[in-house]
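Before anything else, here's the structure in question.
The full complex has more chains than appear here; those shown keep their coordinates.
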Amino acid sequence: MKKCQTDNITLLADNNYIDIMVQEICSTYEDVKGINHIEGFNLPSETEVENILHQLIEIIFPGYSGKKSLSLQSIKYNVGETLSFVYTELSDQIMRALKYNCAMDYCDSCDIPSLTKDATKALIGGLAKIRNTMKLDIAAAFDGDPAAKSLDEIILSYPGVKAITIQRIAHILYRKNVPLIPRMLCEYSHRETGIDIHPGAHLGEAIFIDHGTGVVIGETAVIGDNVKIYQGVTLGALSFPKDDCGHIIKGAKRHPTIEENVTIYAGATILGDIVIGKDSIIGGNVWITETMAPRSKVTMRAPELRIKRK
Amino acid sequence: MKKCQTDNITLLADNNYIDIMVQEICSTYEDVKGINHIEGFNLPSETEVENILHQLIEIIFPGYSGKKSLSLQSIKYNVGETLSFVYTELSDQIMRALKYNCAMDYCDSCDIPSLTKDATKALIGGLAKIRNTMKLDIAAAFDGDPAAKSLDEIILSYPGVKAITIQRIAHILYRKNVPLIPRMLCEYSHRETGIDIHPGAHLGEAIFIDHGTGVVIGETAVIGDNVKIYQGVTLGALSFPKDDCGHIIKGAKRHPTIEENVTIYAGATILGDIVIGKDSIIGGNVWITETMAPRSKVTMRAPELRIKRK
Amino acid sequence: MKKCQTDNITLLADNNYIDIMVQEICSTYEDVKGINHIEGFNLPSETEVENILHQLIEIIFPGYSGKKSLSLQSIKYNVGETLSFVYTELSDQIMRALKYNCAMDYCDSCDIPSLTKDATKALIGGLAKIRNTMKLDIAAAFDGDPAAKSLDEIILSYPGVKAITIQRIAHILYRKNVPLIPRMLCEYSHRETGIDIHPGAHLGEAIFIDHGTGVVIGETAVIGDNVKIYQGVTLGALSFPKDDCGHIIKGAKRHPTIEENVTIYAGATILGDIVIGKDSIIGGNVWITETMAPRSKVTMRAPELRIKRK
């Protein structure tokens, strides 16, 4: 019987094995229109985009990361330094994304520098407003969760707050038609929080998402003020209209509108371009595909449980 | 038609633009009671708290991270060095959290050093017990999952084990009324595993959470020994009692008690301060808001499926 | 009343406290068969395994990470350098895993170097095929999601693509009976994407998983070509057959087979070794435990909603 023999043996590849593999793989790169990004230097960089995001969050929630100790006396220097950095870096990433788009569309008529400046300024100019909105979001979380002990606890540890902050940032770029970056931001948030809000969704003020894992909010969803959403809620599309060629029509309104003061409990699924009227309560696990009038209280007639003794 | 013109153009901000933005943002910081943490140096640091956590996990599962090669001969030095480090760092973070709390409450009567020492020692003194409990948890995972090939595989790659380990650590600090840190620990775990267990929940021994994504276990939940929980299970609150002013009453028991030997299948939702009696089996996707006697086997009378041929 | 007194006090541990704790914890290490990995140097390293994975993904989607700028002229050097590195490192990790297995089984008859070489070559030799398959997956995502703007957006930001890529890699090692590493790879993916696909599952081509959080696909599941899966779908086991001693029988087929062109909407639960026939549509939240014929369209007769006005 052959003994375990693992030592003293160098596991080098056979001669030419690597060479053959290199050729085989490189031959799959020849189709340049495929899933390669060779000879193309200008995709936005995931690392840079996330770095910019962290800088922006430092401005929105100053002092919480603990990376710098801030004083009122010197805070203006921190903000100024960060904005200068973000302005330059964000412009660079946005320009890459816009050029990418033009290259994809064989477009030659965009004034990319001007569009870049416009989008960059829209985001930086929107930070003060995001801060004000986030104050309301956080107050909503404090009021809505008996487990919340303080505003600071919410900022430090609620994934819903993180997801909403990032979506508000991404949404500004989405509105300015910047490609790729908004989605990269929201997927970063999805990865960190389990909450998947498309950058296209329109969010009102004082939104609270609790626990959040599994929440999906689609591109054309509209959410009014003071809406509360629990884990596992889907605001999705019912079906996708297709054009004459059978291709999905992109961009049409296909997700729900949630009016103000609505609460949606865990696991509810709301599909299609319908409206949930204001002040409604949507119970856990319900499945709704039709518009609900204001002040509706919708619960599942729970399927009869079969309870047996073992 | 204007050509794409992206080169040779420096995208510097207009003069004074940054200055104006800095002023606008800094003016939103003036409300010190808001979502700023300026002039305040003592919040626990997320980075430090996670670092301490990793050290504690090294002690609970020695050798698995592969960062150090351990021998029985020298393990006591590793443990001693780690405990010395953790003692100092953890004391520092706990003291920050306790001071923060006193500052929030305008309290001036706490003996913070003594409370800090007490909480720190409770955690370090609890590590041996956590190890013993985790042995049972891991054995439960091995017995409960046909896909599990070995104990080591479970320690290396089961998110449920990671989530429970971290919650057991956080729970000790929660019991000692340390603010902020327990929640930061559990949100770290939530982010890594998709499993959201509040640090306040009381967990028995030999708990197994499989797959885990979307599991939510609330602050006042109590889980007995030998309980098995699958992905998407919620042990939540049904409603939040409010005080006369309409504010949610914080702290009251509002989540379920799960007795020993209960299995809860994927997607089940169990809400309110109810009891699931021992040896019960709760089927997938069921929705339970009332106490179940021991040995109950609860399944959903599955809603009639409509099956059509296309 | 005692004042808050936190300064000037060094929070050193009492004499001998650390010594006692070290002894207490080390005494729990004495049980070598337990959850220790002391005196054992050869577990695969999580850090190394993830590093290898990132290298492989660079080869499958060259240029997207933005870490290197690639030209057609020099791409062969990049691929060759990466393959050489991966070959060596992967061999090392696989050999550790195989030796680990032999040690666990008191086996002394395996030709580990030969098995290592075989598994390493299987993975490297499979990369070109994975690339071709991923092209189909990404085209499926583009066709299936109206929110998708370009193939590059999908590669850069769709968690489903990431999860499937990693599973395809892990599956090759699983087929070669490499222990530990396949599961480590898939748990990395689970952590990053919220999608939990066991490395044992067999996936066809042009698979699209949208949003993905909470998806669970079991070890013996089989998924045909052109299958679309939404968030929260479980392809699980119904029950675990046990042997005469009451131990779960490991390895038996216990998860569904999904034939080609099936769409499974969000939250559907499909359990047991059943077949969903080709061209079927499985509606959201349905609960299926029996085989469905081809071209079935299965929807939940939605539980009656109770709608009240507040």
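Letters A, B and C mark the chains as written, and numbering starts fresh at 1 in each.
The criterion applied here is as follows: a residue touches a chain if its C-beta (ideal position, glycine included) is under 8 Å from a C-beta of that chain, and two chains touch if they have at least 3 such contacts.
Just so it is clear, the model here is predicted, and its values are computed rather than measured.
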{"item": "Number of identical chains forming the whole complex, with 3 shown", "value": "6"}
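Here, only the chains that are shown with their structure count from here on.
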{"item": "Type of chain A:chain B copy interface by residue overlap (half), same or different", "value": "different"}
{"item": "Chain A and chain B, separation of their C-alpha mean positions in angstrom", "value": "22"}
{"item": "Touching two or more other chains - residue numbers and ranges from chain B", "value": "194, 213-214, 232, 267, 285, 300, 302-303"}
{"item": "Residue numbers on chain A that touch chain B, as the complex places them", "value": "59, 61-66, 69-72, 75-76, 79-80, 83-84, 87-88, 91-92, 95, 99, 102, 107-113, 116-117, 120-121, 124-125, 127-128, 131-132, 134-135, 138, 143-153, 155-159, 192-194, 211, 213-214, 231-232, 266-267, 284-285, 300, 302-310"}
{"item": "In the complex, chain A residues that touch chain C", "value": "1-6, 9, 11, 13, 17-19, 21-29, 34-41, 43-47, 100, 104, 179-180, 183-184, 186-187, 190-191, 194, 196, 198, 200, 213-214, 216, 218-219, 232, 234, 236-237, 240, 247-252, 254, 267, 269, 271, 279-281, 285-288, 292-293, 295-303"}
